[in-house]
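Excluded from the complex is one protein chain; the other protein chains are retained at their positions.
Presenting chain A:
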């Protein structure tokens, strides 16, 4: 066996298909279904129409559907303007607390770097492959952190506790992601070792996977981490996960592609220490470090620091990449393995390059001469073993800072992990909402409320599992407490390291200044050389325009001009004129504003033949080859020019460059890359040339490819020309022209940030610096299309403050909801529609149209339900749009003429009436009319003393018909609703992160706090409608008319007869026989009545007896039920108490 294993490849046995047995039978069974076995003819015989369309309509429909699907797949191609190697991709690891986020990062880091990470603080950059770097960030558990993380994530790993199921955080995060551009998402199921039953595990996986798919797309990757081995995820699974990450492609997202942004991985306070000493609450200067992402960052752009505010980036400098790709890095150091790793907030990584210093962080076990240095508190105790010299050096280092200053510094960058706020256990255990198809469920686990997202179809399973899961949760309590202990240890370590870094910075700063001085001399000398040697003077022309330094004062400009005045060519033509004008206008800030250049010098006499010949080649009548040469020559010289300059700088500045950055990237490699780029460019140029020569061919190919391909082609060409045009510009100039490229490591200095940002800095919360484009720092009204989230339980009320997350920002604002009517009017809505989009208008910093918006009402962490209240997209900035509200003015007529009526109670003053002249009115019965004018003293039937005040408010209206006194007249009008000019940026970074940010409160919240009732207008209450019965007067027909009427229609109102009729009056005498019969009938009737009376009495007696019996029975049963209930309640109470006691123990 051993020989075989070592000897070489063992030939694998080829697979042999089973020809008998169960599996063979299975295969043969399935075969007849497939078409393979059948010949074509046979198929046709079986079903000749199966593969043909039966109707042309259906064929058309299918075809259109197919093309629609095809088009849906297409996206408008976006130009990727990133040049060079990209910044590390950000992998955000998100999940509810205690799901294993940090552990996953630790395992992944371990996998890549073979390094054990004590704790995950801040972004961790690693090199994952030759072409790829990754930056791992742990998403904090509050909603603010989640929103910020969603804005910079390239890949989100959603960790889900498999033993528990989905929690609200996951869905909230997904929703935020979707609205801020959807980056790649991958689900990771953890805690799968809690399942004992394999079948159940399988089912749970299946269920969770399908639920995950419905949220993202069918087939979205859900990864399973089956369990822990030695407190770590299994190597194989982490390896697989890393493989998935490494092949992932990241599509450009439109918001991020148009805005530069930086995820800060290092943060320092650079306020002068004495200033802090004087006033510990003074505004601070901070430096932020991070990779530039998104798009190029120009100097002087404003940026938004999430949770802090808008700031000017006062100093931006590019630093050498702290974590370069291996292909670029020089193989100089020994420990190449560990260099692929950069996490300053976690206190790891070794070399830090700063603007003016290099920090060397030496791991303790690599230092040979002493085991520990002063930075380690435990080390001081062991200090006896130390060398004297070493100690001397260390003490010298220490003298630069006093101890308390160091302590201050240390508390800046490192914070202990705050414990989670434990939720009061009296929270409701379960809350089933009946309204939507999702349900929320809370239970108390490890001292916090877990917000479970339960869906109807899986309700039953979850309830069954409930107790089991709970038990396992409480079992792991001990582990968590241990973890927190570890945290504290690592904290102290980190603080020491940062202290050491500070020392380094101070010691190095002196020498770097010296260097700069030297450089200054050299550059001066070189300048004069330049002036003498170069005949091109391209810098001079730029200086002429932009001035020598950054300052743009006109005096400077003039000086520059005078210096160069001997060169005729580069003198701007107007300069002479300007000077001559100076006599008239003593300062040239008021010169005339005129784009046309009027040359004061005498024009040449173009009748001269020589002159004409001199410009002949500029015309088509001239020599074409000459003209061509003119263009070519110029191009050639430009190229030469560039080369000359390049060489020149290689001699001088090249050295300078190296001197400046001691550890610069390899030049040879850069050259290689340049060469490759040039080759690529040449190819493209050739292509472009070919296209130019054969435009018809080009057209053909484009038509064949389709629109999107044409666009793609165009964009690629544009990108290549960009690269080509900027290739010959030197580094400093390039930065000035196009800004810092994406992927560079930047140091940004921000002045005058509030001290709270430094004080409350927490490395667990990533800092996002997002650049603002033109016009995005101004404030105005914005209109968004908004929809309440279907999982949010209430509709939203107009004028209730709400927190919006738009672009980089988060701010609280007061929206007014509206909907567009048929005629384009924006009608105010008191509440958002239940399931429909509506418009929302609010005041705030502007964001370009199509930007996604997430709205939140409550930021608190222990809130039970789904926190995202609404989602929206920005439609436009709109100052002109008016939101209207309906107003109904109601009045009653006080005097009616033919078609004119005086209406009272509608207006309160003549002025109001004047405003509404010509407005249309209507009565309840539907008679339309028009407001005319205020009535002046025309009403005589009203006592003027009583209604003296009212008289002004009476208005004359005309109607299309006569109205009745009982009619109500109303006027339908619209009034504009003012949108409140209020917005309040969320300053969550300026307060402790575990504190909930409190902004403006809603009216309902205030009422609840102050225990106020909702004010009730008595007039608005509904009362029972009282309708008096109408009294109608008798109809009177005039006598003349009556006479003319036919008899049938005549009213027959004769007086009632006074004497009774004869029949009633006369007496009746009976015959003897008749009398007998009559008596008999009377007797019989008497008997009958007596019988019924007896029977009735008997029945009543019976009923009474029955009722008594029944009441007795009822009493007994009631008693029994009460007893039963009491027993049940007692048991339930016991159970509850037990649960309450469990998590506390």
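Just so we're on the same page, contacts are C-beta pairs under 8 Å (C-beta built on N, C-alpha and C of every residue); 3 or more make two chains touch, one makes a residue touch a chain; residues count from 1.
Keep this in mind: contacts and distances are computed from a predicted model.
When the listed names "xyloglucan 6-xylosyltransferase", "Guanine nucleotide-binding protein G(I)/G(S)/G(T) subunit beta-3", "RNA 3'-terminal phosphate cyclase-like protein" or "alanine transaminase" are checked against UniProt, the chain not shown comes out as "RNA 3'-terminal phosphate cyclase-like protein". Shown as candidates are A:24, A:59 or A:545; the residue that touches the absent chain is A:545. Of the candidate positions A:240, A:873, A:930 or A:1142, contact with the hidden chain is made by A:873. From the options A:192, A:220, A:318 or A:627, the residue with contact to the chain not on display is A:627. If you put the hidden chain back, the residue from A:593, A:834, A:978 or A:1071 that touches it is A:593. Listed residues A:778, A:860, A:920 or A:1085: the one in touch with the omitted chain is A:778.
Residues of chain A that touch the chain left out of view are 81, 258, 295-296, 298-301, 309-310, 535-538, 541-542, 544-546, 552, 569-570, 572-575, 577-578, 586-591, 593-599, 603-607, 612, 614-622, 624, 627, 630-631, 633-634, 637-638, 641, 718, 721-722, 725-726, 729, 733, 736-739, 773-780, 845-846, 848-850, 873-880, 985.
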